[in-house]
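A protein chain is absent from this complex, but the other protein chains hold their places.
Lettered A, B and C in written order, each chain numbered from 1.
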Amino acid sequence: MKVAFVGLGSMGLPIAKNLVAAGHALTVYNRTEARAEPLVALGAKAAASPAAAAQRVDALVTMVSDDAALEAVLGGDEGALAALPRGAVHAAMSTISPALARRLAVEHQAAGVGYVAAPVFGRPDAAAAKKLWTVVAGRGADIERCRPLFDAVGQGVLVVGEEPAQANVVKIAGNFLLAAAIEALGEAFALVRKHGIAPQRFLEIVNGHVLRSPIYENYGKIIAESRWEPAGFTLANGLKDTRLALRTAEEVSVPMPLASLIHDHYVSAVARGWEGIDWAALARVCAADAGL
Amino acid sequence: MKVAFVGLGSMGLPIAKNLVAAGHALTVYNRTEARAEPLVALGAKAAASPAAAAQRVDALVTMVSDDAALEAVLGGDEGALAALPRGAVHAAMSTISPALARRLAVEHQAAGVGYVAAPVFGRPDAAAAKKLWTVVAGRGADIERCRPLFDAVGQGVLVVGEEPAQANVVKIAGNFLLAAAIEALGEAFALVRKHGIAPQRFLEIVNGHVLRSPIYENYGKIIAESRWEPAGFTLANGLKDTRLALRTAEEVSVPMPLASLIHDHYVSAVARGWEGIDWAALARVCAADAGL
Amino acid sequence: MKVAFVGLGSMGLPIAKNLVAAGHALTVYNRTEARAEPLVALGAKAAASPAAAAQRVDALVTMVSDDAALEAVLGGDEGALAALPRGAVHAAMSTISPALARRLAVEHQAAGVGYVAAPVFGRPDAAAAKKLWTVVAGRGADIERCRPLFDAVGQGVLVVGEEPAQANVVKIAGNFLLAAAIEALGEAFALVRKHGIAPQRFLEIVNGHVLRSPIYENYGKIIAESRWEPAGFTLANGLKDTRLALRTAEEVSVPMPLASLIHDHYVSAVARGWEGIDWAALARVCAADAGL
Partner (left out) sequence: MKVAFVGLGSMGLPIAKNLVAAGHALTVYNRTEARAEPLVALGAKAAASPAAAAQRVDALVTMVSDDAALEAVLGGDEGALAALPRGAVHAAMSTISPALARRLAVEHQAAGVGYVAAPVFGRPDAAAAKKLWTVVAGRGADIERCRPLFDAVGQGVLVVGEEPAQANVVKIAGNFLLAAAIEALGEAFALVRKHGIAPQRFLEIVNGHVLRSPIYENYGKIIAESRWEPAGFTLANGLKDTRLALRTAEEVSVPMPLASLIHDHYVSAVARGWEGIDWAALARVCAADAGL
């Protein structure tokens, strides 16, 4: 397929590489131009603006940092939406608010362009290994058109429903579960450490035989080893996603006190200067508050 | 082995049955006598007091509800500790405070009796199926003497160290991780439900492909189906264990705000009359607070 | 002075009446036109748009509900800012975000118009009785020009500094202290009630002799009597201001766990359908969670 790809961050870059590797013809755009070089080396074209990238493609794929970034990519004269041909489809892979997804669905329909919300679960190493899970929502025909793209970048497509925003809700609620697991590990590790028990041994026992989750395994090890860098997903992004969870919840009047607690710990982590390290450093706040 | 077994509740009864089935000679005691009948039918003897049960045995196994119950079983003239022969060993399987475990370790040593802390992970159905995991701590020789008993009731023995209280810390911290997972699921489900997404589908996506934990699977289903009864582990017990986590943490000056949040939700659940249903009903508080 | 007044809600209306009573020449605008009638009856003129109201005045006073409302009043072709004469001054009395205040300060300066942030403490009855306290920040000369207006509507002017946003920070932090007092009363009342003590008697003892605050007195009585209506300040506004506190705090990386707790209780109150009653009903959530 002819594909415009916008957003070559730590997730976007490996995804775009996999699309090229699968034989798709990519035109890429990134705010920081140099990030496009490795893709150009693989045969992709680089465009000077989102609009330039979006001309005459079958599909647009975006993987940018937040609501504001996606609006900037799509809107205005240099924006991609106006440049997309009627009949094209846009797969929006960023973790954005359901509210923006709802608005974009309407705007795309008015422009005769399909809109599929397609956020992914997985960190940069999973993206590189084609091990992402893509959570998608949108009209069936739009999803089918994007399927070759999703197949090229992950191990599976998980369809939520016809309303794009719902994929974003699932992604946001899912990320909240991950952050909650990190917070819980952070508090539990502080408890066992101050009772003289190695967190690694605690993890072996409780995750090894009871929880049995690769997520607890992965984050448990990062925390036990204080391996905060390099960040697979930055703490600043963790704060952003927690804020998103709280706003998505407030929109439908759902109190989420655990999300609030995580939010407050992330804010404290930023106050301590930790915004650039891995979001697992939520547990570092738990340790510091315990005098560790 | 000749074994005294005290505490035939929903966990103790299936464990005692498995000990009898493995060929151990049990003398059992339970405050409510009638609970002993099924075991007597299997060949166990019933005793009129903990002290009567403990005479001339190789080992004492206790599985009672809390600190106070264990102290009542062991102490005083009718108590089991004074009645145990020198050289016997006591495997204490209850979830009790590390503080009590420390005191008991000293008292048992003074009485010439071994003391092994041996709390278990698993609900009554796992106990019946010999699928428990036994977390143990104590002197190596004492643990070895108990091993035939542990082998008869579970799928494995996980040794923490030589200090009995540490097994209790691990059990308490582990139960906290489970309650934290339930709280997180409760909040996430409220969020997705009010956005029109079936919690079952959310669970399939996020646990099926990301968390991949049998614990999230099990509790997620209970919550999604509001299957609060019969209780595998009562909400009142969940509150008790959360209180235990907070006190065990306070003892070493570790703040656990997530444990506090869970505690407050459990207290609210009790105020609503839910103390007898499954502790997964923590999620019912989340739903009710969201107007569901 | 010739004054344009925009926003005739439960606070704006009595303030505008006091300005008229003090001899100022008011041109008023309100989205719902009928709200202007009592002022027209007192001699004010009604305008068809914020821009129409703002022409040829010495000062603009705004008292609208939130950031979006104030932006709508000021911006665009029908907006008040473009219509204000150079040299006029704008006293913005709404509780808005410091971020908006900062932007407005710049825009007003560019338009040659003074900008004074002037949020008030006090409920509608205090506004009617000229008992408001006006917290102001801005350039000294701008404040002085507004002083006759402030003197006409309250019992005093409290100057924070030269940067308008700071008055908004003080107002937001102040409102947080009030909400915190309500939450604390709500929890304390639930505690004493379930121990058989009348909250009124508790209030007499603790506020009568220890705290000695008219705020605790006022809200304590409202809560003790469940007098949620009529709302002096709605719960929906309480939620809005708590959200404002959290965002204002996040902007400078300050965790406010108590604000988060209040936020979550307000969200739960809205989920229960209580958004239109007095914000003191935060305490009603505390009572409900305790099974009262």
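Methods note: contacts are C-beta pairs under 8 Å (C-beta built on N, C-alpha and C of every residue); 3 or more make two chains touch, one makes a residue touch a chain.
Bear in mind that the values here come from a model prediction, so they are computed numbers and not experimental data.
Student: Write down which of B:152, B:261 or B:290 is the residue touching the left-out chain.
Tutor: Within the whole complex, the residue contacting the unshown chain is B:261.
Student: Out of C:185, C:239, C:267 or C:281, which residue would touch the omitted chain in the full complex?
Tutor: C:185
Student: Which of C:5, C:29, C:150 or C:216 sits in contact with the chain that's absent?
Tutor: From the options C:5, C:29, C:150 or C:216, the contact with the absent chain belongs to C:216.
Student: Contacts of chain B with the missing chain: which residues?
Tutor: Within chain B, the residues that touch the unshown chain are 243, 249-250, 253-257, 260-261, 263-265, 267-268, 270-271.
Student: Where does chain A touch the missing chain, residue by residue?
Tutor: Interface residues of chain A facing the absent chain: 257, 268, 271-273, 289-291.
Student: Which positions on chain C touch the chain that was left off?
Tutor: That gives, for chain C, the contact residues 98, 121, 133, 135, 156, 158, 160-161, 163, 165-166, 169-170, 172-174, 176-178, 180-181, 183-185, 187-188, 190-192, 194-197, 201-202, 204-206, 209-216, 245, 248-249, 252-259, 261, 289-291.
Criterion: only the chains that are shown with their structure count from here on.
Student: Go through the assembly and pull out the chains touching chain A as well as chain B.
Tutor: Of all the chains present, those in contact with both chain A and chain B are C.
Student: Quick one: most central chain, C-alpha centroids?
Tutor: If we average C-alpha coordinates per chain, A lands closest to the whole-structure average.
Student: What's the distance between the Cα centroids of chain B and chain C, rounded to whole Å?
Tutor: So the centroids are 53 Å from each other.
Student: What parts of chain A, by residue number, touch at least two of the other chains?
Tutor: Within chain A, residues 249, 253-257, 261 contact more than one other chain.
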